[in-house]
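What you see is the complex with one protein chain gone and the rest in place.
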Amino acid sequence: MTNLRVAVLGVGAMGAYHVEGLTRRTRGVDVTVINDFSAARAEQISATVPGSRVVTDPFEAIRASDVDAVVIATPGMAHEEQVLACLERGVPVLCEKPLTTAIDSAYGIVEREAALGRQLIQVGFMRRFDAEYAALRQLIVTGGLGNPLMVHCTHRNPDVPDGFNSEMMIRDSVVHEVDVARFLLDEEITSVQVVKGLATSRAPAGTSDPMLVIFETESGRIVTDEIFVRTGVAYEVRTEVVGESGSATIGLDQNLVVKTTDGRWGGQITPGFVQRFGAAYDIELQRWVDAAARGTVDGPGAWDGYAAVAVCEAGAEAVRTGEKVKVQMEARP
Amino acid sequence: MTNLRVAVLGVGAMGAYHVEGLTRRTRGVDVTVINDFSAARAEQISATVPGSRVVTDPFEAIRASDVDAVVIATPGMAHEEQVLACLERGVPVLCEKPLTTAIDSAYGIVEREAALGRQLIQVGFMRRFDAEYAALRQLIVTGGLGNPLMVHCTHRNPDVPDGFNSEMMIRDSVVHEVDVARFLLDEEITSVQVVKGLATSRAPAGTSDPMLVIFETESGRIVTDEIFVRTGVAYEVRTEVVGESGSATIGLDQNLVVKTTDGRWGGQITPGFVQRFGAAYDIELQRWVDAAARGTVDGPGAWDGYAAVAVCEAGAEAVRTGEKVKVQMEARP
Amino acid sequence: MTNLRVAVLGVGAMGAYHVEGLTRRTRGVDVTVINDFSAARAEQISATVPGSRVVTDPFEAIRASDVDAVVIATPGMAHEEQVLACLERGVPVLCEKPLTTAIDSAYGIVEREAALGRQLIQVGFMRRFDAEYAALRQLIVTGGLGNPLMVHCTHRNPDVPDGFNSEMMIRDSVVHEVDVARFLLDEEITSVQVVKGLATSRAPAGTSDPMLVIFETESGRIVTDEIFVRTGVAYEVRTEVVGESGSATIGLDQNLVVKTTDGRWGGQITPGFVQRFGAAYDIELQRWVDAAARGTVDGPGAWDGYAAVAVCEAGAEAVRTGEKVKVQMEARP
Partner (left out) sequence: MTNLRVAVLGVGAMGAYHVEGLTRRTRGVDVTVINDFSAARAEQISATVPGSRVVTDPFEAIRASDVDAVVIATPGMAHEEQVLACLERGVPVLCEKPLTTAIDSAYGIVEREAALGRQLIQVGFMRRFDAEYAALRQLIVTGGLGNPLMVHCTHRNPDVPDGFNSEMMIRDSVVHEVDVARFLLDEEITSVQVVKGLATSRAPAGTSDPMLVIFETESGRIVTDEIFVRTGVAYEVRTEVVGESGSATIGLDQNLVVKTTDGRWGGQITPGFVQRFGAAYDIELQRWVDAAARGTVDGPGAWDGYAAVAVCEAGAEAVRTGEKVKVQMEARP
C-alpha cells in the first residue's frame, strides 16, 4: 500500500491546519506539494513537512505527477478555476467552503462533475463528521423524534475582525447552519429571512450583530439561526431539533464541571472551532483520504456546495432588503 | 389582625386552584364569598371552604359587606365589567389574564384606575413570582449580562383541546411570553410577526402548531418564541437571554437526574403548569393578600394587562396575515 | 376556624427564622408567646409579631393558656426537659434537632410519648419536605431504581466558625444525612466509620475537614457521606442513590445557567441553607401547624430523633477511634 500523495493549495490558517492534520494525525497520506499565493508562506509550511516541495503555480501543483489528490484552502474567489482543473485531471479534491463565490459558477461545477459520471469533489462541511451532529442525524433518521418540525441553531463566536460585516456573517458563519439544516432534514432550503435587532456595541457601525436568520424548507419546516459573532464569550454552536414526538439538543459543552470559591458551578465553553470541531476535521480528513485512494469522495459533495452558495446568496439579499427572499436553485443534474 | 376577606369570581379549574391556594397555603386571608356562572359548581367549591357562602350575582359578590378584595377567574369576556365594579367600590382585585378581551376596554380600565389615583388592579402573570424568572431579571438588572440583545423563549404543552386554534395559542399561551419579555426587558413590544411552518400531525386542520413568534421592542431588541402546544411530551417553559456580555437560560428542569437500565440518563420534564409554577402562584397570592390588606397591589398592574392585550391583538392579526404587524398602544396615563 | 396559638422557645437564628415563617408564610397560626434565654432578644423578636408577648420562663410558656402548640429552637441541652413538659401538658411540639443530647434521654422521651398513646413530637428534619428529597424517595418507593444498594451523600458548607470541630461536624451536619439515609432506605443504621484524610488548610489544628463517613444499614446497604464544612464555595447538598436497576441524583443546582465573557458557562451554587431549603421549611411548618390543629404531627417523630442521636453518638466515637463503631439502639416501643 502506497500513501496517497496530496497537494495542499493555500496554507493560511485553515490550509496549514489541514497540512498538520494530514501529516500528523491521518493515515495513508503524504503531503507532497504545497502551494500558496505567498511563496514565503509556502516554504515556511513545507519546511515542517519532510518530503514535501513547494510549487508556486496552483495549476502546476494540481497537474504534478506526484499528486494523487488535492486540498483547496485558498480564498473563495480562486476555488472555481482550481476545482475545475482538478476535475479536468480527474483527481479527487477536498474544497473548503465556499465551493465558489457565485451561484452560476457553483452550478457550472456541479454540471461538469455530473458530466464526468463520478464524484470527485468533497466540500469541507466538517460538522457532518462531528460525533454530536452525526448522533443527532441518526436520532432523526431512526425516527427518535418523529417528523422534525423546527430546528433552532445558535452560532456564537467570541470575536471576529472589524471588517467582518453582516453579509460575511451569512456567507462565512451561517453557511455552516445551511449545511447542518440540509444534512439533518434531507431537503432543500427554499427561502431566507433575516431579522436585524439591536446590535452589540462591539459591532462596527452598519453591521447587525447579532441577527436572527429564518430558513424555510421544501416541506415547510422552519429553521432559526441566531448568529452572533462578537459575544466576547467563546465558541458556542448549538442545535435543537423539535420533532413530532420529541426534541433533542447538541452543543451543551458539559464535559468538565467545576465548582469554585466564587460560589459558582460550571465549565469552560469551547474557546474556538479547533477545540469544538478538531476531532471532526480529523475524521473528515481520514475518510476523505481513504475515499480518495479509491478515486472517490466520502462526504458532502458538489451539490451540497452549490446549495450552500445558493442559500447564502439569498441570505445576503435578505440582509440587504429585510424581506423574505426565495432561494433560486437549478434542478439537480 | 383580622384576615382579608376575599370573594372569588369563577371557580373553574383556575379559580378553584386559587381557592385552594388561598385557603390552604396563604396566610391572613379567608375566602368568604364564592361565585360562579354555575351555582352548582359554586356550591361544590364552597362546601370545601368552611365559613364561605355562595353569591350567585358576581356584582353582588363584589359589593358584599364581608368582602375586602376580589379574585377574578371568570371567562375573559366577563372581566371588563367585573374589574370596573371593583374599581367603583375601591376594592383590590387580582384579575386573571386577559385583563379584558379588547384593546379599547383594557385601556378604559387603565384610565379609570389612573383617575382613582391608586393601584387596585393586579393581573395574574404569575411567572414574575417564579424564582427562576426573578433571578433572571435580577441578573439582567444588575448588569450580569450587559445590555440584553435577544431573548429566546420556548413554550411547549403536552396537549390542548382540539378547538385550541392558532389565535388562541397567541392569546392564551404566547401572552405569557409577552409579559415575560416586558418584565425582563422593561420596555414595550412594538411589533409581532408569526412564522407558520410544518404543523404536527396532532394539530387539527387549519391550526399551525408549532409557530415561531417574533417580537421587536422599542429599543430594537428581538424576542423569539417557539409556541408548540401539542408536543406530546410535557410542560416545557424555557427562556434564554442573550446580552452583550453573556447569556443565561432558565427552565432546564434538571432537579432529579436518573440513570436507568435502558441505558439512559435524564429526568422527568415538569408535567404541567401546577408543577412548574405552583410555588409562583403561592407567592403571587401571598404577596397580593399582604398588599390588598394595605389597600394596594404588589405585582403586574392594569398597564401590564393592557399591554399584553395590545400585543396579542397584533399577534392574532399576524397569525392571519403572515405579515409583521405593528402594535397599537395608547400613551400611558 | 381559630388559628393555632404557638409558643416559640429560643429565638436565635433558627428560632427567629421559624417565627418569621409562622407569621408571614404559614396559614392558620399565630405566634402568641415568645421565649428566649435572653429576655432582650425575646422582646426584640416579639416586637415584630403583633399580638405576641414575651414569657421569660420556658415552662411557663409551655403551660400558658394561650398556647396550643410549641416550637423548640433552644440549645440542644435544654430540649429534654422542654419536650417532656410539652408531653406532660399534651401539646404538639416541633423540636429542632437534636431531640436531646444523649441516647438515654432521647430514648426516655420515646418511651414517654409511647406511653401517652399518641404522637405529639415532630423533629425538625426539614429535608423530608424538600421537593427533591421527596421525589427521590418516591422514585425508590415506587421501584424506579430497584433495590437501593448504595447511597452517596455530599454535604458541603462554605464556612463555619473556628470552634466547629470534627465531632460537631457529625452531630450538627452529618446528622442530616443520618435522617436522609433512614428516610430514603426505611431502615436503621447499624454502624459508622469515619475516614479522616488530608485536611483543608482552612481547618483549625485537630479538626479533620473534610471527612468521609460510612454508614451500614440493617440490610447491609452502604451509605457514604463526604462532609466538608469549609469549602469556601457554597452550600452543596447532593445525594445519589444507586439501585439494582438504576441510579438517581438530586442537588445539582442547575436552575439558572449563565455564560459569561470569561468563557465560562454555569450558575450560582446555592449560597446557604435558607436558599436551598427555605421552601422545605415553609412546607414543614404548614404541615405541622395543620397537624397540630388536629392534635398530632405530620413528619419525622420522636423515634427518628432518637435514632439520629444514637447514630451521631456512634459517629462521634468513630471520629475519636478511627474504627467502625456499632450503633447501640433500644427496641422501638
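Note that the chains take the letters A, B and C in the order they are written out, and that residue 1 is the start of every chain.
Here is the rule we use: a residue touches a chain if its C-beta (ideal position, glycine included) is under 8 Å from a C-beta of that chain, and two chains touch if they have at least 3 such contacts.
None of the values given here were measured: they were computed from a predicted structure.
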**Chains on display which the left-out chain touches in the complete complex** = A, B, C
**Asked** Which of these touches the unseen chain: B:Gly143, B:Pro204 or B:Gly266?
**Response** B:Gly266
**Prompt:** Which residue among C:Gly232, C:Gly263 or C:Gly295 touches the omitted chain?
**Reply:** C:Gly232
**Prompt:** In the full complex, which of A:Arg63, A:Arg112, A:Arg202 or A:Lys259 touches the chain missing from this view?
**Reply:** A:Lys259
**Fill in**
Missing-chain contact among C:Gly76, C:Pro210 or C:Gly251 belongs to C:Pro210
**Asked** In terms of residues, what is the contact footprint of the unshown chain on subunit C?
**Response** 147, 149-150, 152, 193, 195, 197-202, 210, 212, 214, 216, 219-222, 224, 226, 228, 231-233, 242, 244-247
**Asked** Footprint of the hidden chain on subunit B, which residues?
**Response** 158, 231-234, 236, 253-254, 257-261, 263-269, 271
**Item:** For subunit A, the residues touching the chain missing from this view
**Value:** 1, 23-28, 50-51, 131-132, 135-136, 139, 144-145, 245-250, 252, 254-261, 279, 286
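Note that in this section only the chains that are shown with their structure count from here on.
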**Central chain (distance from its CA mean to the mean of all protein CA atoms)** = B
**Asked** Where the CA atoms of subunit A average out and where those of subunit B average out, how many Å apart are those spots?
**Response** 44
**Request:** Could you please state the distance in Å, as a whole number, between where the Cα atoms of subunit B are centred and where those of subunit C are centred?
**Result:** 37
**Message:** Measuring centre to centre with CA averages, how many angstrom lie between subunit A and subunit C?
**Reply:** 57
**Message:** Can you pull out the residues of subunit C that are in contact with at least two other chains?
**Reply:** 254, 257-261
